[in-house]
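Coming up: chain A.
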Amino acid sequence: MDDLGFILGSYVVTFGSISLYVASVVRRSRRAGRDVPREQRPWT
Partner candidate 1 sequence: MSGTRRAFASVRATARLIAVKDLRIERRGRVLTNQVLPFALIVMVMFAFALDSDAVLERVAPGLVWLATLFSTLFVIARSFAVESSDGALDQLRTSGAPSAGIFLGKALALMVQLLVLVVVLVAAAVVLYRADISWQGGVLLVTTALAATCGLAAVGTLYGGLSAGAKGRETLLPLLVLPVVAPVLIGATRATESAFGTNGIAVGEGWPWLGLLVVFAVLFSVTGAIAFGSLLDE
Partner candidate 2 sequence: MAHDLPVELSDAVAVLGAFPVLAGANLTVQRGEIVLLRGPNGAGKTTLLRLCAGLIELERGRGRVLGHDLSTDRWAVRHRVGLLGHANGLYPDLTVTENVAFWGRTVGASDAEIAAALKRMALDGRLAEVQVSRLSAGQRRRTALAALVARRAELWLLDEPHAGLDAAGRDELDEVLRQAARAGATIMVASHELERAGTLATRQVEVVAGQVRDLGATS
Partner candidate 3 sequence: MTTTSERNVTGTSFTRGLGIVTLLGIVLLVVLGLFVSPADVNQGESVRIMYAHVPGAWLAYLAFVVTGISSAAYLWKRTRSLTWDRIAGASAEVGVLFMGISLVTGSLWGRITWGTYWTWDARLTTTAFLFVTYVGYLAVRGLGGSHHQRARRSAVLALLAVLEIPLVHFSVRLWNTLHQEASVAGRGTDVTMDGLMLFSLFLGVIVFTLMYVWLVLHRQRALALQDMVEDSGLDAALAARRAEAVV
């Protein structure tokens, strides 16, 4: 069926790009986290 690619594609786009975003947030926070000691983080 022709539509199948579109339907699967939209799920892939949705969760794929969110995963990429999560990865970038985690990467950035790890890099920043190296220079901030744990006790200075208000949420810990």
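Points worth noting:
In the analysis below, a residue touches a chain if its C-beta (ideal position, glycine included) is under 8 Å from a C-beta of that chain, and two chains touch if they have at least 3 such contacts; residues count from 1.
The candidates were selected such that all candidates are chains of the complex that A comes from, given by their letters.
Worth saying up front: this structure is predicted, and the values here are computed from it rather than measured.
What touches chain A in this complex, out of the candidates 1, 2 or 3, is 3.
Contact residues of chain A toward candidate 3 in the complex are 1, 3-4, 6-11, 13-15, 17-18, 21-22, 25-26, 28-30, 32-38, 40-44.
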